[in-house]
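One structure below.
A single protein chain has been removed from this complex, and every other one stays in its place.
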Amino acid sequence: MGVTSAAIAEFATRMGDNCLILGHRDSEWCGHSPALEEDIALANTALDHVGQAQLWLGLACEIEGRGKTADTLAFLRDASGYRNLLLVEQPNGDFGRTIMRQFLFDAWHLPMLKALINSSDKRIAEIAEKASKEVAYHLERSTDLVVRLGDGTRESQARMQTALDFLWPYTGEMFLGDALDDELEAAGIAPAPASLRPAWDQHVGRTLAEATLKAPDKSYAQKGGKRGVHSEHLGFILAEMQFLQRAYPGAKW
Amino acid sequence: MGVTSAAIAEFATRMGDNCLILGHRDSEWCGHSPALEEDIALANTALDHVGQAQLWLGLACEIEGRGKTADTLAFLRDASGYRNLLLVEQPNGDFGRTIMRQFLFDAWHLPMLKALINSSDKRIAEIAEKASKEVAYHLERSTDLVVRLGDGTRESQARMQTALDFLWPYTGEMFLGDALDDELEAAGIAPAPASLRPAWDQHVGRTLAEATLKAPDKSYAQKGGKRGVHSEHLGFILAEMQFLQRAYPGAKW
Amino acid sequence: EPQERAFQERIDAGQKIEPKEWMPEAYRKTLIRQISQHAHSEIVGQLPEGNWITRAPTLERKAILLAKVQDEAGHGLYLYCAAETLGISRDEMYGQLHSGKAKYSSIFNYPTLTWADIGAIGWLVDGAAIMNQVPLQRCSYGPYARAMVRICKEESFHQRQGFDILTVLCNGTPEQKAMAQDALNRWWWPSLMMFGPSDDASVHSAQSMAWNIKQDSNDALRQKFVDQTVPQAKFLGLTIPDPDLKWNEEKGGHDFGEPDWTEFFEVIAGNGPCNRERLEARRKAWDDGAWFRDALTAYAEKHAARETPAAAA
Partner (left out) sequence: EPQERAFQERIDAGQKIEPKEWMPEAYRKTLIRQISQHAHSEIVGQLPEGNWITRAPTLERKAILLAKVQDEAGHGLYLYCAAETLGISRDEMYGQLHSGKAKYSSIFNYPTLTWADIGAIGWLVDGAAIMNQVPLQRCSYGPYARAMVRICKEESFHQRQGFDILTVLCNGTPEQKAMAQDALNRWWWPSLMMFGPSDDASVHSAQSMAWNIKQDSNDALRQKFVDQTVPQAKFLGLTIPDPDLKWNEEKGGHDFGEPDWTEFFEVIAGNGPCNRERLEARRKAWDDGAWFRDALTAYAEKHAARETPAAAA
């Protein structure tokens, strides 16, 4: 197996950062969502994502073997060290955009995790096994909401279409592979990103049709997150998230 | 003269923190204000406040004599160390609230600085001399805008009245003295906060009348800023403002 | 009033009253007020703690805090359901909250200024809440009593988590310890005020006690809370900010100072540090979410409409 541990650690970081940042965004809604049931559901999603982030980032640290912890990675990296997709760092917008972002991500996340269950790396397979159960539920829920909000009122349809149009350019990045992805695929550790596209297309296509929504024709892919080139939003997320660890270096909490 | 240097340093910190935090809030408008002239004017006000903060905080450090700089104070204190009035940390709201906040503050700031020109402490008098020229212009400008927006359209009047009602409870703190204020007044270093009230009342009263606005009758004073008990907003301001200094400790910029 | 007498006898016999059974109108109204106020407190209570979720210092703490805030939303849900069994809808109750007609616990009008506040809320605020709520598990109205059983179990878990946050801070750096002390200084008196003013003379309280929807006097609960909390503060190495606090051997409890009731009534009257923000946040969530709720309703109706003709055909 020619795959360096560094490549596996980087992959785990990408997975973990997606979860951490999306969980952060979701958690911004706590106490502010349109219905009590949504407060509960979104907090639950955020909670799952934080837990997944702990597992993935923990694995990255374990592999690196320099005594770092998931917290070190979460709280002491600046934006250029983050490896999440641009999609998950986009601002919440209205609740419709938040749900749409979750849906577009979940529809990629689940096939990814399902493929990773067969990873030749056991540790990855184990995390994927655990996370996929949670994410299957996320996808079920976000799919259901996209359908109901798309096919709801005229206003809700317009909002969901606007959300979809806004977020669409950030979906392409999920399927773009780089040298690292090639290396991991060759070693049977992770699927080629492009291989996840058909499942995503199918699920998203069917759902949008049911939701009476229309995917944009054009799709110039905004990219950069996987190599640490983010949007202007991530810096603000981190300034907030990392404040205590930065302001009180070395303290235990 | 029985006044400890510590009291003077604390006073300078209060003055400096007001400027720093209000300057920060004003600067959030850069590029987003309702007219190009306002972008310029508000950036100018912010710039003046940052400069004043440098002088006051610099004085506090000089007195303390432990090698700190204005930057140390600005970027390495947590919220409980900040001594600004609650008024200046309130969120910008619409542009009307921002202008009203500036007006209510300017109307206190100018008499305060004018009184400080006669301070028995020469360093304070010098800073006040310089700052009062800038602040006289701030007050002229904010007064003019309050009048024009109050006596503008029905919508602008309503917005300005809402802003006034929202901010009013934070004005009382400007005139509440504590032991430190007593000490400084006795030594001829700074005016008793209550002594600034008549000038403020007069200017604000006249302006609001011209602006066809009505000061709320009730006035329970929200307080705490001067002793480091702030609103929930300050923590977020600082997380953003201090990020670089916190994330790269010891670096020169 | 044989009906009322029979009702009171059942209560005196410790029986539970269930939704469809007869009850005095005043009993129903009092319960609606009490339960909905409690529900609103859970909902508004999400805000001060939610304020630190995005800034929690570790992933573990973030997860715990998220779970806690989620629990509070859940408690709100149980309680709204319990109140609904008395013939008021959740939307009506929201309306009362948003208009300012219904109250929520005043404690949530104080700001959370540091991470230690999250610990202090768990330790003191949840601690005081539990003291109020534990007896309610045995209260006369069935749905309320059962909701309280679930809630109390989770609350005591929350209290332990809050205490744990403070334990770590008090064993941490001097700055962390100071943060903990500062939080105690700010939350102590508001926590004591959670039990309400002295109620010796309150007719209201007497009736609620007769109905078994209130079991202890405010002062008794406050005393119990102080006696429980003092040794915990000692364990943490923190000083309770009350110069009058001392052990009274004779009464077997602590003597302590009088809270500043002027402040209490100011906060009740809307002049607390965060009253406006809390209510504004809830109103905004509700107003901004109108389109969302409308859409779900519209979808459900369309869906039902589509199915009905088919079923009828």
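Letters A, B and C mark the chains as written, and numbering starts fresh at 1 in each.
In this section, a residue touches a chain if its C-beta (ideal position, glycine included) is under 8 Å from a C-beta of that chain, and two chains touch if they have at least 3 such contacts.
Owing to the predicted nature of the structure, the values given are computational and were not obtained by experimental measurement.
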(Q) Checking the contacts here: which visible chains does the omitted one touch? (A) A, B
Q) Which listed residue, B:Ala53, B:Ala131 or B:Leu167, touches the chain dropped from view? A) B:Ala53
Q. Any idea which of B:His24, B:Arg141 or B:His230 touches the chain not displayed?
A. B:His24
Q.
I'm checking contacts with the chain that's been left out. Which of B:Ala6, B:Ile40, B:Leu176 or B:Ala209 qualifies?
A. B:Ile40
Q. For chain A, which residues lie in contact with the unshown chain of the complex?
A. 78-80, 166, 169, 220, 222, 224, 229-232, 235, 239
Q) Taking the full complex into account, what residues of chain B touch the chain not shown? A) 20, 24, 27-28, 30-40, 43-44, 46-47, 50-51, 53-54, 57, 70-71, 74-75, 94-96, 147-149, 151-153, 155-156, 159, 240-241, 243-245, 248, 250-253
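Assume only the chains that are shown with their structure count from here on.
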Q) Which pair wins on C-beta contacts, A-C or B-C? A) A-C
Q. CA centre of chain A versus CA centre of chain B: separation in Å?
A. 42
(Q) What's the distance between the Cα centroids of chain B and chain C, rounded to whole Å? (A) 37
Q) Residues of chain A that touch two or more other chains: which are they? A) 240, 243
Q. Using the touch rule from the top of the page, what residues of chain C touch 2 or more other chains?
A. 55
